[in-house]
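Removed from the display is one protein chain of the complex; every other protein chain stays in position.
Chain naming follows the written order as A and B, and within any one chain the residues start at number 1.
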Amino acid sequence: MSEHDFLAIAPITTVAVFSLIVMLVDALVKKNTSLMQTLSVVGLLGGIGVAIWTLPKSLNGFNGLVAGGGMTNLFDILFCSAGILTVFLAKDYLERLGGHFNEFYTLLLMATSGAMLMAHATDFITLFVGVELMSICFYVLAGFLRRQVRSNEAAIKYFLLGAFASGFLLYGMALIYGTVGGTGYADVAANAATVEMPFIFWAGVALMIVGLAFKVAAFPFHQWAPDVYEGAPTVIAGFMSTAGKAAAFSAFIIFLNSVYGSGVEGTDRVQILLAVLAVGSMFIGNVTAIAQTNVKRMLAYSSVAHAGYMLIGLAAGSPDGSFGIIYYLIAYLFMQLGAFAIVGLLENEKGCNLTFDDYKGLSKRRPGLAMVMAIFMFSLTGIPPFAGFFGKYQLFKAAIGAEMTWLAICGVVASVISVWFYLGLVIAMFFRDSEEKQAEGGTLGGLSTAALAVAVVGTLVIGFLPQAIYDLLS
Amino acid sequence: MASTLLPFILLLPFVGFLLNGLLGKKIGSEKAIGTIGTAVVALPFVFAVVLFFEMLGAPPEGRTMHVTLLSWIAAGDFSVDFAYQLDQLSMIFLLIVTGVGSLIHLYSIGYMHGDRGFFRFFSYLNLFIFMMLNLVLADNFLVTFLGWEGVGLCSFLLIGFWYDREFEGTAIKWTGDAAKKAFVMNRIGDLGMLIGMFILFSQFGTLKYAEIASGLPGSMSAEMMTIATLCLFLGACGKSAQIPLSVWLPDAMAGPTPVSALIHAATMVTAGIFLVARNAALFSMSHTTMAIVAGVAVTTALIAATVGLVQNDIKKVLAYSTVSQLGFMFVALGVGAWTAAVFHVMTHAFFKALLFLGSGSVIHGMHEEQDMQKMGGLKKYMPQTYKTYVIGSLAIAGVIPFSGFFSKDEILASAFANGNAILWGVGALAAFCTAFYIFRSVFLAFHGEERFDHTHVHPHESPATMTIPLWILAVLATVGGFLGLPIVLGEHVHVLHNWLEPVFAQASANMHGHHLSHTLEWILMGVSLSIAILGIFLAYRMYVKRPELSDRFAGSFKGLYKLLWNKWYVDEVYEEAVVKPVWKASKSVLLKGVDKGIIDGTLHGLAKLTGEASNLFRKIQTGIAQQYVLVFMIGILVVIGWLVFGGG
Partner (left out) sequence: MTPQDYLPLIVMVLTGIAFGAVSIKAHEILGPRRPSKEKESTYESGMQPVKTAHERFSVKYYLVAMLFILFDIEVVFMYPWGVTFQDFFDQGMGTLTLVAMLLFIVTLLFGYIYILKKGALKWD
């Protein structure tokens, strides 16, 4: 063990230690809510700080179990930012809906460190530990509004199906281990081309793709997503659909790079498979979203579609594709979390006020929120000059670069379909009058305002200064 | 220095726009809003002056600076940068925009006092300055185009600022219609400019001014060059209100007077001049284009000046005068007298802003009355306004030693030397009309009997925030001309010419300019001065000495009067030749056939299909976890099957 080992996991350690501290504070200190929030934010900021500090290094630790520095740390920053925004949003929301338990912060930090471990993993074992750490926290968080039947249902469904998917992931790892003779990605890259029984190797790859596709909510393993996102507390749905998805994509990228890089025959089939999954996700997600009357559910389906857009980058299988995914994830973080934040703000104590009808005339009642929501919707649609446009641009460019123009065209068509419901919401907010009104959600607290402001600024900055982000990433 | 100050110059107005636009309602206090609004333009002016002196210190060939603020997006070889070029030409425009701009901001504090959209007004005005700076400081077509569209938007917003007021324009009734008219007219021009840009990009592979100029003539054929430059000129026509895209400017007077002064007289409308001047090297490659520019311009100058003769609305007089003066500037460009055009832009900015602000002061003092028929004798009520207005009028009429004389004389002399006598003659006639109509407005408004209703209207002088800018502009309008003393007085007296020479060196080399003999030049100067004095004298005779003369005149030249009164029927021609046919075609062919039939049919069909698919997919989502697992399993089998056996 050396200094390198600990530097490689330093960001994870920071967040994990803080999750323990927060847990102890919860147990030992009375009247501790604001202290826990502060500590959570400090821990996540610390994670970002350490990640930035080790960003320029290229680290390998614990005999190839984890890596650090570079792209990995970018993901760390992404997860921690999502965590901070979620902490900001959580207080108002959970208190209003009567689900404010202090465990929330511990679980959120642990989920974040799990996500970070997934990004750092260069070995199946570490990957699996990360996946489970994140997922188990998510299962609990999904059921956090324990007095609501929907929330309980979401937790149980997510747990059942998630355990099912984890099983396949693990099975895939085992098969690959059996063929390449090691659990590290390095072993895959080194030995995959010369395995004695390629079909077992490919079955393993297939199962791993299935497991990860479940985590990113890609077609046809996406069906849990709408039910879970709808039932889970809205702030958690936002966190799951951004950080959770990003973590799975980080693992996806690193794993597939080792497969692509091994020179094994048949990677073209992987690319086609991913392209098909991408097309399926984009179309199923966007088309089904049209029929939704519940905004939260609509966002859930749209998150399936966004997973599809990002799968395009994986299908391209090029550095450009990976870059496009990271770029898109950053953009997606702000717009998706922002959209969920507003949905959470408008949700009332009974967990209602979520349908398109309830959003009618919002521009008159709460013009600021309606305006901000419109920005997120435009960005999610991919209308320039908002963040979403440049994210899609990078991905489609990567597809064309990989001679998969048809895939880019499918992406554009799917985006056009998505105009229907995204702008449908904008139209409802600005051009329709409400007939009867339910009790409307909460007032905009200081922290929520800050989080929304960050999300809007992020969406706009990425949109208006894509080059700056581009330079930052490269 | 430039790279540190330039971002501030650019961004301060934008900051002001954000502050006033977003927080204006919260700030509330007019003083605070006005101070912010003015400061964010005045400070850049100070910076600009600093940069100017720095530039003066540099040798002529080292005066061009390129500053890239931000790389916006790069796609392959094509990159879009927020890149700016500060050279002698953009420096002059920078000084005019920020200098005159800050005076007009100051003036607006008084003029807009009590308006419920006070903060909105200042935020639009700040945004306009920001966009205008982008336009003139750009080092490539795209950033110019950004500013070009931006000022168009601001112009639209500001013309329609009092969107709920009635406005009697040509074929329109509301200020909103006037704004729309301006916008649509400008779009036509913008289309031309876009096409021009596309052609240039396809030929040169770049949109940077410097690279295009150094790449000339490239592989472009003469015809292509003519087409590209004509397209650009169409854009310039739209923005600078040249025939046939001139009709929006008079109606743009629906906006508040400071707007008319800043946007529709001093700065935005000169964007067309800037575009041509910036691409002087390009335009000088096509003699056809140059001839067309000169022809269009001189026609515009004359027609607008004649229409100005019969207007009764004081702002309309000034509006037509602006169109006419812009025509003069284009004449200068058309005959390759680049410096003269820029010179006239500058002097015009001074005296026309002065006249507009003066008219605004009158309108303000007369309780929003704009009809000169209902004024008269205001001299004694508003002495400051009167004095400054007369100075502005003397300048525009071209009386020595006021600034307008020097710039106009230089244009006419160049027209004579490099163009032909007809060009000069028409120009001189327009100059005569100019002197006449402007003094007609002086005499109608300030002299003669008081024709207003004393019981309701109590004329009064305007507050100091309004008169101070008037006096500053009056001084500038008086002495501004000395920057461009005629060459006959000595080799180096034309300061502006020496200053701009490096910018236009390439273009001038293409033009083979002729030089007039000194005698001829003296004669031309004499002629133009006597034309101006004759115009003023006639106006004096008709409107002060014998007011009944004007009516008799109108009576005996009924046809001519009617023609002028109806603005040469340009609007009517538009109505019949463009608006109505387009309406008809769009209704019968586009709406019924293409839109409803083909497009709607296809779209609705597709939409229905998608909607049905959506409902179907929704039904697959049953909510039962076991079924999800089933789908999951099928998915796994397919994925494994494909990866294991797909290779065949």
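The working rule: contacts are C-beta pairs under 8 Å (C-beta built on N, C-alpha and C of every residue); 3 or more make two chains touch, one makes a residue touch a chain.
Only a predicted model underlies this, so the values are computations on that prediction, with no experimental measurement involved.
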Among the chains in view, which touch the chain not shown? A
Identified contact with the non-displayed chain, of A:196, A:403 or A:433: A:196
Of A:23, A:89, A:325 or A:375, the residue in touch with the unshown chain: A:23
Extract the touching residues of chain A with respect to the undisplayed chain. 1, 20, 23-24, 26-28, 196-197
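In this section, only the chains that are shown with their structure count from here on.
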Whole-Å distance, chain A centre to chain B centre, using C-alpha means? 49
Touching chain A in the complex, chain B uses residues 70-75, 607, 610-611, 613-615, 617-618, 620-621, 623, 625, 627-629, 631-632, 634-636, 639-640, 642-647
Quick check: in the complex, which residue numbers of chain A touch chain B? 156-157, 160-161, 164-165, 168, 199, 202-203, 205-207, 209-210, 214, 220-221, 223-224, 226-227, 265-266, 269-270, 272-273, 284, 287-292, 390, 397, 417, 420, 465-468, 470-471
